[in-house]
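What follows is a set of notes on a single structure, which appears directly below.
Missing here is one protein chain; the remaining ones are kept as they sit in the complex.
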Amino acid sequence: MGAAIREEPRPADDIGAALHALVAELYPICRSITGDGIRRSLAILGRHLPLVLHEVPTGTKVFDWTVPREWRIRDAFIEAADGTRVVDFRAHNLHVVNYSVGVDAVLPLRELRRHIHTLPAQPDLIPYRTAYYDERWGFCMAHRALEALPDSTYRVRIDAEHVDGSLTYGECVLRGETEDEVLLSAHACHPSLANDNCSGMAVLAMLGARMAHRRRRFTYRFVFAPGTIGAITWLARNQAQVRRIRHGLIVAGVGDAGAPTYKRSQRGTAPIDRIMAHVLRHQAPEASLRDFSPYGYDERQYCSPGFDLPVGLLQRSPFGEFPEYHTSADNLDFVQPQQLAGALGLIETAIEVIEQDRQLRNTAPFCEPQLGRRGLYGALGGDADAAKRNLAMLWLLNQSDGTRSLLDIAERADMPFATMAATASVLEREGLLVPA
Amino acid sequence: MGAAIREEPRPADDIGAALHALVAELYPICRSITGDGIRRSLAILGRHLPLVLHEVPTGTKVFDWTVPREWRIRDAFIEAADGTRVVDFRAHNLHVVNYSVGVDAVLPLRELRRHIHTLPAQPDLIPYRTAYYDERWGFCMAHRALEALPDSTYRVRIDAEHVDGSLTYGECVLRGETEDEVLLSAHACHPSLANDNCSGMAVLAMLGARMAHRRRRFTYRFVFAPGTIGAITWLARNQAQVRRIRHGLIVAGVGDAGAPTYKRSQRGTAPIDRIMAHVLRHQAPEASLRDFSPYGYDERQYCSPGFDLPVGLLQRSPFGEFPEYHTSADNLDFVQPQQLAGALGLIETAIEVIEQDRQLRNTAPFCEPQLGRRGLYGALGGDADAAKRNLAMLWLLNQSDGTRSLLDIAERADMPFATMAATASVLEREGLLVPA
Partner (left out) sequence: MGAAIREEPRPADDIGAALHALVAELYPICRSITGDGIRRSLAILGRHLPLVLHEVPTGTKVFDWTVPREWRIRDAFIEAADGTRVVDFRAHNLHVVNYSVGVDAVLPLRELRRHIHTLPAQPDLIPYRTAYYDERWGFCMAHRALEALPDSTYRVRIDAEHVDGSLTYGECVLRGETEDEVLLSAHACHPSLANDNCSGMAVLAMLGARMAHRRRRFTYRFVFAPGTIGAITWLARNQAQVRRIRHGLIVAGVGDAGAPTYKRSQRGTAPIDRIMAHVLRHQAPEASLRDFSPYGYDERQYCSPGFDLPVGLLQRSPFGEFPEYHTSADNLDFVQPQQLAGALGLIETAIEVIEQDRQLRNTAPFCEPQLGRRGLYGALGGDADAAKRNLAMLWLLNQSDGTRSLLDIAERADMPFATMAATASVLEREGLLVPA
């Protein structure tokens, strides 16, 4: 009867706690698009799924881009005249503009302010800022703290350097019965932001762990890479074989309290777009669907016109639309165990659809077969409720002319795919349905 | 100018009364899927349209099914110790589970209860139950009456037997100018249920009577058969020629006070689906349309994947969704003369579309022809109302490029088909439109 089908996500408690613990382990690390932060993070993920780390040397051309130098940061602070650290990288790694060049100077506050980023409308939060592909330095801090600084002279120190090294990404391939691939991808470059994207990394690592031991029709490829440059590097190194990708999902920001949001691939009608819409409709009716736009996460690269891959994005609250986004409020409290588990459940349900969807053919296509004779049908024909119990069977027999898939039928019947797949197995066992 | 076109159904009084009288004649008969009840019913219908009765022997294989034995019932009752009949088949034939095996026993009430069906939520109504394809016996009664029975011992007797015989169905073929067929079908197996389906039998019989004397482009085939097994039997015996069916309509439950409901064929976009939607939009705007589902009447067989015929279902209140459904409350009071006449009117309007629809070609396609010169157009060009009177003509001339049918044009113009067909005849007479 094939792999079992779940209609409901598993009880979220255990999985949620494990996912949150993994987020908590990843959270404190100061990641960037290159460097040891991402290596340490991938090492942690590698304890859950069989991850291979790839190192791509600084200077390597990847399409229109060049792999940048590694950023090595040891310390950063702003020090008052009395030696007190008024801003300290060790307290929060968002305090330093990510990828800043090194600096060691004494500056009056007025001049220092030009290098300081705050959020006046959210005066207690530290913003997240980056200086990729640009030789700059800067600090981020709470606006209230900046306002409280006496007008004085400060020592600023960023003990960082950019050195030739490599860009690191992690890849895990779980071979299936076919070479058709499912791509699962999470950006791994953001520093201490729990939802964005420790949540995505944790959910995909746990998913890989769980999938490693099951029967797989498709080959599953997990990619953890820095945003933009990492996806570009991965695509440049895998250009020939990405055509094997039949379905793909980017996972990012899936731990907050918001309802799921699925953003369609550029194609808009790729199978993954239908599958996610179906799964969300039945498993998370509060979810929302969005059309593709070329602003966002690595769908920008996967869906660029030279590739145009069938890759969508699963998140909860859409990036950029919630107040904690890219601030120090995206912390471990912002991410909830049951939300992480719920996201994992949605992806696993989608994978069940991917694995189980198939076209069947009714072997008794002329009129209905006599289900009652086979014990498949309530005998009291006048019972007004009998129809409901048998409806999935009737839909499958009616629609299985060899051209329609189980998902097609589930959508037309407006029933969950899992119900349809389980019922199809019963009818296959009876010989009433066979592969088309 | 061809057959006259009616925009409105004829005055309903006479026809409604005749239809209700026919329902009343059919109502008391104890029909089942086989046996004399259906034969007597078909004999009554045969007084209205030239019906041929077909007898298919018990044991005949029809696809996955076998024609069952005939059910012969003479009497059935539950008798109290004092000889009083507390349940009597002669009072209402719903009291016996249809197709019950015979029984003659004395049972304590506790044991008897396992064979009694009631409707606790509708305690005064007798439910309709069947035991087809299963060796069982049972009674149906009002829940209140059951509750009032003293805890005693009762004699139960069903004087019935199942014998080799035949399944009976009636067929009437009205040949037309072409072999293209229109199928009109009603199930004829339900016992004393006035709406379900004495109403459908009566409306189709009267329709056949009225159509027998008119010019027919299509061949019309009326089928009155027991539900499910009858349709299966008919399809098995007509498998080669059902491909001639261009349009089909099942008629059932068309006498109650509800608005018309049309259920689309499996194809969903068959011509009959468009035609019925058009007719209902203009003639019964209170009607509702439903998509196909594989639960219902004999559309389950006609629309099975091996046939997939363009057959829809016309009913009023949808089966299973009104409280009187499959109960003793579906009686002669539940069925109204004007509702029966209205249903007949809808079908006749649909048949006008089927008969009259055709593709025409404008013989003066470059600019508008000068209608005024032909007396076809109001001469005062500045009259703001002139447009309305001429709009049907303008639509026909504009759209008749040989690819669009009158129905296409009526739908685009959002005008009744009858208006378009009558106007087309005027323009054909003028030579401005010719067959495409």
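We call the chains A and B, going by the order they appear; numbering starts again at 1 in every chain.
We take it that a contact is a pair of C-beta atoms (placed from the backbone, for glycine too) under 8 Å apart; a residue touches a chain by one contact, two chains touch by 3 or more.
Keep in mind the model is a prediction, meaning the values are calculated, not measured.
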Contacting the left-out chain in the complete assembly, out of A:Tyr27, A:Tyr132, A:Tyr169 or A:Phe417 = A:Tyr132
From the listed residues B:Ser152, B:Ser288 or B:Gln370, report the one that touches the chain absent from this view.
-> B:Gln370
Of the candidates A:Pro120, A:Gly320 or A:Pro435, the residue in contact with the absent chain is A:Gly320
Which of A:Pro285, A:Pro305 or A:Gly375 touches the missing chain? It is A:Pro305
Spell out, residue by residue, where the missing chain touches subunit A.
-> 62-65, 98, 127-134, 136, 228, 231-232, 235-236, 239, 266, 293-295, 300-301, 303-308, 320, 325-326
Those residues of subunit B which, in the complete complex, touch the missing chain = 362, 364-370, 372-373, 379-384, 387, 390-391, 394-395, 397-401, 413
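Here, only the chains that are shown with their structure count from here on.
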So how far apart, in whole Å, are subunit A and subunit B when each is placed at the average of its C-alpha atoms?
-> 54
